[in-house]
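Left out: one protein chain. Kept in place: all the others.
Should a chain be cited, it is by its letter among A and B, assigned in written order, with residues numbered from 1 in that chain.
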Amino acid sequence: MHQTAHYRDGVERFVPSPSEAVLLAALVLFCWKLYGGTENDAVAGLSSVVVVVVAWVVGVSLRAALNDMRWWLLLGFLVALIVPWLGANTFQVGVMSQVCVFALLIFGLNVVTGYTGQISLGHGALVGISAYIIAILSSNYGWNVFAAMTVGISVTTAFGFVLGIPALRLAGPYLAIATLAAALIFPPLLKLDTFEDYTGGIQGLHETRLSPPGPIESFLKEHAPSDAYQNDFQRRKFAEESYLYYISLAAGVVGLVTLWNLGRSRFGRAFVAVRDSEVAATSMGINVPLYKVTAFGISALYAGFAGAAFFLVIAFVAPESFDLVNLSINPLAYLVIGGLATTGGPVVGAFGYMWVPRVINKIATVSGDFDKLQGAMTGLLLIVVMTRLPQGVWGGVRRVNALSWQRLAGDSWAWAFQRSPLFWAGLALAAVVVVLIAQFIGTVWAVFALALLIVAPHDVWSGAGDVLRRLNPGWKRNASIQADVT
Amino acid sequence: MSRDRKPWYRTPWMAALFLAAFALPVLAVACGDDDDNTTTPTKAATTSAATTATGSATGSASASASATTDAKAQIDTIKGDTTGVTDKEVKIGSYVAKTGPASIYDDIEKGWNIYFDEVNKKGGIAGRQIKFIVDDDGYNPVNTVNVVKKLVEQDQVFTLFNGLGTPGGNAVLPYLKDAKVPSLFIASGDAKWGDQGSTIIGLQPDYVTEGTTLGKYMAQNYKGKKYGILFQNDDFGKEGRDGLKKGVGGALTLVDEETYEANAPDINAQATKLINAGAEVLGVFATPTQFAGALKYVKAQGKSVVWFSSAVTASSSTAKLAEGAMDGVFSAGYLPDPSDPDPIVQKVVQFFKDHGVANPNSFHLYSYMAAEHLERLLTVVGKNLNRESLIYALDNVAFQGDWKSTLLRQPSIVTKSDHKVIEYEWIQKWDEKAGKFQYPIGDIINSETTKR
Partner (left out) sequence: METFFAQLANGASTGALYGLLALALVFIFRATDVVNFAQGEMAMFSTYLGWSISRPLSLSWIPFLGVDRHLNLLTWRPEVFGLPLYLGSENDGLTRLGYLVVLVVTVAIAFVMGALIERLLIRPSEGKNLLNAVIVTLGIFAFLNSLANFRYGPVPQTYPAPFRGDAVDFGLFKMSQHSLFALVVAAVLMIAVYVFFQRTKLGLGVRAAALNPSASQLMGINTGRMLTLGWALAAAIGCVAGMLIAPALSGISPNLMFGILLYGFAAAVLGGLDSALGAVVGGIAVGVGQSMVVQYVGSQWSDIIAFGLIIAILMVRPTGLFGAPAVKKV
């Protein structure tokens, strides 16, 4: 292709994009400050330049090699394998286990909502059914955990088929609300006096966490990073969390591979056909009702596995755990954020589901002003991603990946070059405002303003232009870059 | 040619200029950050309100020291886990709900933050500044597990303090016991916190005790009548119901018991059912808006019943929501309401007003009381602060009946076998005309398990 030829020739591959240029400038500054105190200025300046040049050359070679998606996958898998050693503490390892748990749930949602186009808000109940059955069988009846899991997952799958029955008659929002009703029925059912002896009622059920078998435990304890895990208790926790992490990771990877295959199989194509047009699908000989119910069944299978992993990792079930927002609505939102009907999208979504609240909490706890605005920040993020990346993050990645990085860099320069002085003046003004905020109101608000500039550059930089353009439909947007990308 | 000429602003020179204009402020931000990050050392400020407000606590602390000199001397010899403690600072964690359905309780956390800011300004406790790390769990137990693990493993807090809620507390209980991290003065009225081993301790009277207190009063004064119970379908409601039934015994006939889900907009249907079934006395364990709605509804229907409500809804703010319908409602209480004209209460209310709280509510008073308990405990432990000495001081020195919180009526008593802190309650009645509670009606009912 033309693009490939484009990036092989010439020195263009070494041209940084504007954002990269800013990053490099920041790196120079950082090095300058790092060395500035100890050496004389000439040495400090020289070493800064050397560091930046080396960083840049490494970066350019990496980005050429990693233009191929499969390299990223391999790299991601390798990194996933050593996560327990990368995390600073067991809490972070635990969160990564939960990324795997919720990835499974989101994979399931992807089958039913992404491929088949049926909106389900009832998957929280499915996860709950699975987790509760396992908890009841193993704690009340003393079953082996893995035997209980088999039963739990099978029953959940059966329930999935039942949940699919409304999909035969209902469509769109009606189906969404019917499944939402199913999710709302679940917690009060658990609290009924009739079932309280089994479900533990409002107090929920505790389960001792699965501890690793002897040799694995001693291996993990021995190899725990000694600076982070100093005493025996911490090393035992490390072994426990890592063991659960690897179990969840295995489940997550199996889920990912099956999802990838499913999307390319007979089933996957049939699902997509049903989503795009039921009439056309029928005329091609696809049994639409069968495939719809099957989609729910497969999806419930994933949800059942998610419930089993939930039970292992959290080791506590209570009616409040399976509330509507946290287990039914948020996973769906993060699936759409990640990218519907893709394989990578759900993974991105699961990361977002676990890490976005934590990162936002981190930002919010910088200052007392912000602690109640966490919801606002999450909401803003949802809005910005949805309006700027309608295909989700993964869709955005694909779009960018369709270009070579060099093309992108060149285009960015061209784009920057085409802006009017007024635009750059406005940008400079915005930057000055940020500095002023930092000086007079506080770093926190400046960080917030800066984050706005970074997260939604298009909104902030040309938001005013957008508003004017919407009010005056006569104005035409400069479409050259859009056309290039698609 | 002239048609192809670029406009002046698309020449490379201008591009460089624009880039410079963009880059310079960014660099300036990066440099300018330092000024904000440097913390100026806090001076020992002497705000008069704070001195008077915390004065009584420290005053009685010295009195207690002489009473238990032996035990006190013992504290300094105990060695143990000093995670989160330095000579300058002690890190204390808490899980609260700043978002979600229970965000109404957020004022508690705000309250003790204000209190300890004052303590820190005066030099802290035993030379240490109290540093709180407070995380939001949205009242979802799954989040509580994550938040508490973060506090313990990443932030390395010394102890947890005043964590909010039963579901979350339940979810992290085995973990905290395993990790041997103390969880002090949990903000939940579940009865279980009293017997969960040495490192776990509750604070307020539990819901069962509260229900029993109300039930006993009912049995004495409304013998032979019919009563009904209306409760929220969670731990709070169910335990209150159990206590109420226990307290009533057989003195009144139970008509029926009704429940509702926390997200229900109103509970009028339940109230109608109970009243039409002949209930003359109603015991209610609900949250303020639903309770106020039911009061207004029943009043508008022209029915008259005697209401007994839990401490959760017994506040002047609920009375305001009920618009006059709360007159004559009985409730159990252990902490005064901000509407109380008592000078001690008003001094505390003024303390919060001085620190930027426009309308201090009952949660602020609660937080003040909780903060005093923590301050007392840390003061007693003194210099040699570790998890073992903390627990030792908690069980043997700090709360031996010789110290009481400013706002409480009776001293808090904690021993190794008794991890229930506040164990008394009184019956109170809202007086709409006077705009305050009449209390105590009858004797203060003490269910203290420690005999001395």
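Here, a residue touches a chain if its C-beta (ideal position, glycine included) is under 8 Å from a C-beta of that chain, and two chains touch if they have at least 3 such contacts.
Keep in mind that what you see is a predicted model, and the values were worked out from it rather than measured.
The residue from A:C31, A:I119 or A:A148 that touches the chain not shown here is A:I119. Although one chain is not drawn, the whole complex shows that of B:G224, B:G250, B:G302 or B:P343 it is B:G302 that touches it. Among B:K226, B:K273 or B:K347, only B:K273 touches the chain that is left out of the view. Looking at chain A, the residues touching the absent chain are 113, 119, 165-166, 169-174, 176-178, 180-182, 184-185, 188-189, 191-193, 277-280, 324, 329, 332-333, 336-337, 340, 372-383, 386-388, 390, 467, 470, 473. Interface residues of chain B with the unshown chain, by the touch rule above, are 99, 101, 103-107, 233, 258-261, 263-266, 268-270, 272-273, 276-277, 288-289, 292-293, 296-297, 300-302, 317, 320-323, 361.
Criterion: only the chains that are shown with their structure count from here on.
Chain centres here are Cα averages; for chain A and chain B they lie 35 Å apart.
Residues of chain B that touch chain A in their complex: 9-10, 14-15, 18-19, 21-33, 35-37, 98-99, 103, 106, 113, 133-136, 138-143, 145-146, 149-150, 152-154, 167, 170-171, 173-174, 179-180, 233-235, 238, 261. Residues 18, 21-22, 25-26, 29, 88-92, 94-95, 98, 188, 191, 201-204, 206, 208, 233, 237, 314-316, 318, 320-321, 323, 326, 358, 361, 364-365, 368, 371-372, 374-375, 416-421, 424-425, 427-428, 431-432, 434-435, 438-439, 442-443, 446, 450 of chain A are the ones that touch chain B when the two sit in their complex.
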